Every structure is written in structure tokens, then in C-alpha cells.
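For reference, the structure discussed in these notes is given below.
Of the protein chains in this complex, one is absent; all others appear in place.
Take a look at chain A:
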Amino acid sequence: MKILAVEDDAPTLALLVSSLEEAGHVVEQAGDGQTGLRLARETAHDVAVVDRMLPGLDGLELVRQLRALGVQTPVLFLTTMGGISDRVDGLEAGGDDYLVKPFALAELLARINALARRPPLGRVETIIRVANVELDLVTRRVTRAGHVVDLQPREFSLLEFLMRNVGQLVTRRQLLESVWDFHFDPRTNIVETHMSRLRAKLNSDGGPDPIETVRGSGYILHADIS
């Protein structure tokens, strides 16, 4: 993937770039907002990672101008502080996701993947299939190998998010945000609890578990298990 990284703190930028490159991405970097805006306009990127606080042209303004110019590159904001209205401000400026520093590298990569995978506007899916699991968004029915799996609404949402990001690491935080709309870290392992119930129901017919737990990070739904 081609990623644009805009960050004014040089050590953070260097770490960001090397991590992204190590994960197999091509990275263009900018140390300030003006450069970032120029790069974003000149070439197309799959995802832009933009720090909120930048000298000169700040992150919010950069994205606002980018959107005004019609550039639709998905933007992931980085911020040092999860302020009260920071998230809302970021989304209203045209950002697509939001990550509070410090963050785990796996978290950043998972979110970049999720952003890049967003279906283009206008394409509406009604049924998602992964291996022998089928999820109907209209009837909200799930089957595995043709057998109906009876899921609670949140378990359904969990599975839907995993299926939309099949083969990719999905972090606990991503699930908390998309399934429960919780934009903070609760102490309780809500995700684990619901995930174990989902798995128990999904695998009740004795089939192999398609969900892999990545310790300390999250989960991966594999397509090659049936």
C-alpha cells in the first residue's frame, strides 16, 4: 500500500516510516502540514496518516483543505491527547479514523488496513461470505455450512467486522469502537467475553475455529479454514 505520513516530531516520524515499511508499505513522508498537503495533492495514496498538531498548517486544516479540493484519500488522525471533542472535530474535518498516542504498532497497521479496505461509496453489499460462513445483512441471519447460527446482535456485529476485514488483524480497540461505540479502554475484557461466545456458537457443529487470537493485539478471521 502507498501511505502518506505527516508528522512534525522527527523521531516519531522515523519510527512510523520504518514500521510501515517493515510491514511492506511504501511510505512518503512530510515533516509539516504544507509539505503534507502538497504531497497529498500531487500523488494518490491509499491512506494518509496525519498528526493532529502540526506547526503552520495543522492536521485538521490540512484535511479540510484536502477534502475541499476533492481528494478522498482515507485519513487516519494521530493525536497525543484524547480530548473531549477531538474525535468529533477530526471526523467533522473529514478524517476517517482516529488514533490516540501512544498506540501499539499492530493497532496502527490494523486501522490502516481497515481504512484501505473500505468499500467505495455506492456499493451496497447485502451478503458477506467467508469460507463456509455466510452473513446476511438484511435478514441478519448467519449460517455456517448451511446451518443457522443463532447470534446475539453484538455477536453478529463482531462477526460482520471480522468478515469485512478477513485475513487481517482486527484489534480489540477497533471492535470496541465499531461494535459498542466505546472510544476508550474499559478495564473489563468485553471483547474477549463476547468473542468467546461468538466462537462457541460458530464452532458448535465441531468445525475448525476460523478465528485466530493474536495475543495482546486482537483477532484474525481466516478464509482458508472450512
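By our rule, contacts are C-beta pairs under 8 Å (C-beta built on N, C-alpha and C of every residue); 3 or more make two chains touch, one makes a residue touch a chain; residues count from 1.
Keep in mind that, in the parts below, contacts and distances are computed from a predicted model.
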Candidate names "Ion-translocating oxidoreductase complex subunit B", "histidine kinase", "FIST N-terminal domain-containing protein" or "Phosphoribosylformylglycinamidine synthase subunit PurQ"; UniProt protein name, chain not shown: "histidine kinase"
Hidden-chain contact residue, picked from the options A:15, A:88 or A:127: A:88
Options A:41, A:67, A:141 or A:154, residue touching the unrepresented chain: A:154
Of A:43, A:72 or A:189, the one touching the omitted chain in the full complex: A:189
Touch list for chain A against the chain that is not drawn: 81-85, 87-89, 100, 102, 152-154, 180-190, 193-194, 197, 216
